[in-house]
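Shown here: the complex without one of its protein chains, the others still in place.
Let's look at subunit A:
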Amino acid sequence: MEKHYTDSRAKAVSTGTTILAAVFDGGVVICSDSRASIGGEYVSSKTINKVIQVHDRIFCCMAGSLADAQAVIKTAKFHLSFHSVQMESPPLVIAAASVLKELCYQNKEELQAGFMAAGWDKKKGPQVYVVSLGGMLVSQSVTIGGSGSTYIYGYVDAKYKPNMSKEECLQFATNALALAMGRDNVSGGVAHLVVITETGVEHVVVPGDKLPRFHDE
């Protein structure tokens, strides 16, 4: 996923951010930091939640221009709920990702937002999809995005294992976020983690002082 969203010409509220989604055995973890900044200089919010629920078992993470992302997600939520009523069953994760992709691709001139969609459905179980800036849709088992993601590529490459347990995956995600927040100045605040499994959804918030500390921080 593209990393540089601090377009200071527009000076829009943009989420210099760190977002991560990973599949584990039986579910998926999607998480983000909570800092919103303007032009990388002013923190406009320390505690925004960048993980948005678009359906019962499908969550989305946004990166890029906050305004664009919120608008797209609102539209996507509507489309998805309509779609699930029509199909008389919960939507597939790929359906949610495709809705986002259509919106991003058809409006690529105006929009500057990218997404991760993660969730659980009956057909394929836990999945993670990435919709990038121009509207490309890709399925991956672990994915990171936002400006802080450059600093954790090494960690994610090294430490992610397929079929981890839920606790291992939560620890992996928290560590990754903490490392990224430690090095990226536009990521920070608390860590929002959402765990989605067949049985339900769990929202874990790790405040700044409970984040794992590394060496001499």
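In this text, contacts are C-beta pairs under 8 Å (C-beta built on N, C-alpha and C of every residue); 3 or more make two chains touch, one makes a residue touch a chain; residues count from 1.
The working rule: contacts and distances are computed from a predicted model.
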From "Proteasome subunit beta", "Integrator complex subunit 11", "28S ribosomal protein S14, mitochondrial" or "Centromere protein O", the hidden chain's UniProt protein name: "Proteasome subunit beta"
Which of A:Tyr42, A:Phe82 or A:Tyr153 contacts the chain that the document leaves out: A:Tyr153
Options A:Ser45, A:Asn107 or A:Asn175, residue touching the unrepresented chain: A:Asn175
Among A:Tyr42, A:Phe78 or A:Phe214, the residue in touch with the chain that has been omitted: A:Phe214
Hidden partner chain, residues of subunit A it touches: 150-158, 161-163, 175-176, 179-180, 182-183, 214-216
